[in-house]
Structure formats: structure tokens, C-alpha cells
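All protein chains of the complex are present and in place, except for one that has been dropped.
Moving on, here comes chain A:
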Amino acid sequence: MAERDDDTLLVGSELRKSFGPTPALDGAGLMVRRGEIVAVMGPSGSGKSTLLHCLAGIVAPDSGTVTFDGQDLAAMRDRDRSALRRGAFGFVFQFGQLVPELSCVENVALPMRLGGTRRKQAEAKALEWMARLEVDHLGGKRPGEVSGGQAQRVAIARALVTEPKVVFADEPTGALDSFNGEQVMRLLVDSARETGASVVLVTHEARVAAYSDREVVVRDGRTRQVELVS
């Protein structure tokens, strides 16, 4: 794993997690610096999504630690961990992440609303982000009424609306064709660079991973660093 320094933001160490008899993670580790984009690659079933879920506090590892900005996630109260996920973390998944009953602008505003921001203020901020991702004209539409590429842009706007410190992206272009995938990656990377957010990008596509600063490969539940950025 890369050396820790003052810029270290998120660290997962010696993470183990089993689902039934099958170990998904077997001593995996990952360190992410502030503003750094790290791609987590590996074949299907290698444990890369489980690693992301552990780092994001969605799944508790059986053993090992995850620290964010020096705080051990396991030692936090549930309420504090939820607040951290809502405010400091943003999420983009492959699909099925937008609430179908809500309009696109309501979806983007959702993390702010859950954090207690008033509707008008939250939706104004949501529209600002939708404009940056060139989907502000879709504000009143439901997710089912927009294309896959547009839905992914809405999802990125939602992930970034709280200006999180880390964006966790799990196969964000997995359901898109090459052209739309390319656009989505550019917007995700540009937006993250602009706000200084770190990105943990799980992907099995090398072309997507090439947008990162460095890659980490997960194989059989263990991580192996490929290359550090110079």
C-alpha cells in the first residue's frame, strides 16, 4: 500500500469480509489521498465492490479497519456514520440508484434534504449541479423518462451536490455505450478535480481506469498496487 502522509484521507487496512463460507476480501488494503482519483480494478468476483462498500461504511468488515480523516468508522456511532456518508461521501453506481418516484431535480436534491436543508435551497443547488453536468433541462422529468447516459449524469450531480470529500463510483459507465461512458467519465473527473474530491472508482474497464491517477488491482480478495503517480 502507498505511504501515508499529511494528504491521506481514507485508509482501509487488512480488510477481511466473508459472505457465508466465501471470503470476498482476504486482507485487502487501500489508501486514498485528498483529491486523488484511484481506480480499483480486477476480474468479476475479485472483491472490488466489497472493498468499496467497506471503505464507504456501507458494509462492516469482519476484521480490519477503515479510517476517514483519521476517524475509525467502526468506532463511530451509527448516527454519525450515516451523517458522514450523507455529507462527506457521494455515490455513483452502475444503475438503479435514482428514486423512480422523484423528479430528477428532487433526486439530486435528496442528499441535502436528508441533511436538513430546506427544499428551495436544496433544489436551487441541485439545479446548479445539473447545469454543470448539462442536464438542468431534465429537472422536472422522472428517471424513467431520461436516457441511461442522462440518468448517470443526474446521478453524478446527486453524488456531488453536497460537495463530498470522496466520491465512490462503482462501475459508473458499466451500463453505457462507449460514447456516453466517455462523456460521463469526463464529467465525473472534471467535477471531482474542480471540487477537490477524491474518487474511488471501481471498474473492470481499462479505458475507464485510465482517467485515474493510479490503479490498484484486486485479485482473490487481496489488493495489489500497480503504479504510483509520479
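Miscellaneous remarks
Everything that follows uses one rule, which is that a residue touches a chain if its C-beta (ideal position, glycine included) is under 8 Å from a C-beta of that chain, and two chains touch if they have at least 3 such contacts; residues count from 1.
The rule we apply is simple: contacts and distances are computed from a predicted model.
For the chain of the complex excluded from view, the name given in UniProt is "PadR family transcriptional regulator" [choices: "Cytochrome c domain-containing protein", "ArsA family ATPase", "Ferredoxin" or "PadR family transcriptional regulator"]. Contact with the omitted chain, checked across A:68, A:168 or A:211, is made by A:211. Within chain A, the residues in touch with the undisplayed chain are 43, 186, 205-207, 209-212, 215, 217, 226-227.
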